[in-house]
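Step one of this worksheet: look at the structure below.
One protein chain is absent from this view; the other protein chains keep their places.
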Amino acid sequence: MHSDPAGVRASLRKYVMIGAALLVFTVITVAANRLHLAVPFAITVALIIAVTKGSMVAAVFMHLSNEKKWIYGALLLTAIFFAVLMSVPFFTIMDSIGTPQPAIGVGEHPAGH
Amino acid sequence: MNIPYTVEERPDSGLANGKLGIWLFLASEVMLFGALFSTYIILRTGATEWPHGELSVPLGALNTVLLISSSVTMVMAWAMLKLHNWGRHRLYLLATFALAGIFLVNKYFEYSDHLARGEGPSHSTFLAIYFTLTGLHGLHIVGGMVVMAYLLGPGAKLWKQNPDQFTNRIEYTGLYWHFVDLVWIFLFPVLYLL
Partner (left out) sequence: MEQPTTPPSVVYEHAHHIDAHEELGWWRKYVFSTDHKVIGIQYAITGLLFLLFGFGLMMLMRWQLAYPGKPIPLIGPWLGQSRAPMGIMLPEFYNQLGAMHGTIMVFLGVVPLAVGGFGNFVMPLQIGAPDMAFPKINMMSYWVYYIGGVIMLASFFPTTGAAQSGWTSYTPLSVITATSGQTFWLVGMIFLITSSLLGSINFITTIVQLRAKGLSYMRLPFFVWAQFVTSFLLLLAFPPLEAAGILQLMDKVAGTSFFLPSGLVISGKPLAVAGQGNPLLWQHLFWFLAHPEVYVLILPAMGIVSEIIANNTRKPLWGYKALVYSVVFLGFMSFIVWAHHMFMTGMGTTMSAFFQTTTMIISIPSVVILTALLLSLWGASIRFTTPMLFALAFLPMFGIGGLTGLPLGLAPSDIHLHDTYYVIGHFHYVVAPGTIFALFAGIYHWFPKATGRKMNELLGKLHFWGSLVCINLVFMPMFIQGLAGMNRRMYDGGAQYAHNQGVLHWNVVQGYAAWGLGLFQIFFIINFFMSLKWGKAVDKNPWEATTLEWLAPSPPGHGNFLTEPIVYRAPYEYSVPGAAKDFSPQFEPEKA
């Protein structure tokens, strides 16, 4: 459909290369973890690697690098609401008034409440 | 009665029905796992301490390798259909199925090890979210295996009657499978490493 037999044949190598690159990145993540970096830094590194790997899977294996506009549109909408879902509960809980709940990182409260 | 565009693409959208359908399904899956990741963040920021090194990194890394490899074999299984190489297609699909099976066996050992040490989901919020996320992901693996088993077994007959439709089915299964792989790519660092 989105690729004729010749195009598919040309992609075979690409699929294997991407697979290999994903494995290399896996080794890097584990190795980086061995270094015992400070937590915020470790999170950043691990997430950057995961996002890179994820984009490779999506772009190449799932052929997202070359898709139709409806699929991009649906995914863009999903991405926006995904971002909202990830961040806003977090912010709402961080930005609270009254007696801070013991279960919440008390130190992180902005001063002045 | 025939539904239009089950196999061929609609000219204005450039899509067959199934292609749009599976992507919409994946969009809803993004929101499902998104809510669970959001839960993870909130539980973690709210915890007085968050365990490190509680899970076995070698086992987790091994499972990552298995799933990545299965993603490669899955896309190859689709490509082989495009090249009309039925034999290779069967081989790759079977390999995908087998890798998924090994993943689950591995997971079983991990789970039973935790439970044997009395570290069930009720032990801490970390283990609770660990079991929930990996359990749900595991169910997705099982679901994928069921579909693959069907396409290896009775579903394979479709290739003779309508090869394009069969190829599409493999493609949609592949999209799902890569998504399951993608989720694991995030689960591994988030649960095992950080």
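The first chain written gets the first letter, and so on, giving A and B; residue counts start at 1 in each chain.
In the analysis below, contacts are C-beta pairs under 8 Å (C-beta built on N, C-alpha and C of every residue); 3 or more make two chains touch, one makes a residue touch a chain.
Since we're looking at a predicted model, the values are computed, not measured.
Residue positions on subunit A in contact with the hidden chain: 70, 74, 77-78, 81, 84-85, 88-89, 91-93, 95-98, 101-104, 113, in rising order. Mapped onto subunit B, contacts with the missing chain fall at residues 1-5, 7-8, 10, 13, 15, 17, 20-21, 24-25, 27-29, 31-36, 38-39, 42-43, 46-48, 84, 120-125, 128-129, 131-132, 136, 162-164.
Convention: only the chains that are shown with their structure count from here on.
If you average the CA atoms of subunit A and of subunit B, the two centres end up 16 Å from each other.
Of all residues in subunit B, those touching subunit A in their complex are 9, 13-16, 19-20, 23-24, 27, 30-31, 34-35, 37-38, 41-42, 45-47, 57, 61, 64-65, 68-69, 71-72, 74-76, 79, 82-84, 164, 167-168, 171, 174-175, 178-179, 181-182, 185-186, 188-190, 193-194.
Taken together, the subunit A residues at the contact with subunit B in this complex read 1, 3, 5, 8-9, 11-12, 15-16, 18-19, 22-23, 26, 29-30, 33, 39, 42-43, 46-47, 49-50, 53-54, 57-58, 61-62, 68-71, 74-75, 77-78, 81-82, 85-86, 89-90, 93-94, 101, 103-105, 108.
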